[in-house]
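Please find one structure pasted underneath; my questions will follow.
Heads up, one of the protein chains got dropped from this complex, but the rest are sitting where they should.
After this line comes chain A, so read on.
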Amino acid sequence: MSTPLIEMDNIEKHFGPVIALGGVSFNVMEGECHCLLGDNGAGKSTFIKTMSGVHKPTKGVMRVSGQDVAFSSPRDAMEAGIATVYQDLAMIPLMSVTRNFWMGREPRKSFGPFKWIDFKHANKVTMDEMSSMGINLREPEQAVGTLSGGERQTVAIARAVHFGAKVLILDEPTSALGVRQTSNVLATIDRVRKSGIGVIFITHNVRHAMAVGDRFTVLNRGQTHGTAKRGEIKPEELQDMMAGGQELAQLEGSLGGTV
């Protein structure tokens, strides 16, 4: 077995008296999609924020490609190749696709002391990267606000991939999307995985997870309930582990298995 791209070893995170994470272990391999499932309040956000350098773990070790690391800012995590796509905060709707795509890392041309953005190059790369993700933009100057939710997620994913992400953390990328847009995003995840990037897919939708996941880890009340490989676990079992079982099983009986 090769070294994981990122490995979280027995991570704990306390906020004052609250134990948000009580010893979570998690890793992701090259070209794999590892789904992190959990209900609201399970500690998913805290966990991804720890991975992406927003929070520092109280206890535990993080390793990137086998090396111990300690991130002090999101910038450190990005430099280590860990890119996070947040659900609502991926894009700025009033700005053009190109401006969003290059935000923070604009390519520049210069003449003497004057430096300006090389829009020709930026536009071309944006169009190419988007079409490699299966989205043909009308024009790179169109505002992100004119794109659908799924397309916005895809721009954010394409951006992370273009800037050399080795690990891509997706925070509930499908939870606000319609059926068709969801399948587009899932297809994008599959495409990204095949290019050798490790994907961490956070969701509370078991069906979405089962569609693309290679491994599944369930987080409940700050603890992991173990990791299962694809084919070793049924969707119902994942659902039970997330919700703590009992009540939902009863509810499912009365709803006829639709939850």
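Everything that follows uses one rule, which is that contacts are C-beta pairs under 8 Å (C-beta built on N, C-alpha and C of every residue); 3 or more make two chains touch, one makes a residue touch a chain; residues count from 1.
Simple rule for what comes next: contacts and distances are computed from a predicted model.
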item: Absent chain [UniProt protein name; select from "Cation:proton antiporter", "Xylose transport system permease protein XylH", "Molybdopterin-dependent oxidoreductase" or "Lactate utilization protein C"]; value: "Xylose transport system permease protein XylH"
item: Contact with the hidden chain (one of A:Lys56, A:Lys115 or A:Arg207); value: A:Lys115
item: Which of A:Met29, A:Val69 or A:Ala143 contacts the chain that the document leaves out; value: A:Ala143
item: Candidate in contact with the missing chain, chosen from A:Met95, A:Ala176 or A:Met210; value: A:Met95
item: Touch residues of chain A, complete complex, unshown partner; value: 74-75, 78, 84, 86, 89-95, 99, 102-106, 108, 115-117, 119, 134-136, 138-139, 143, 145-147
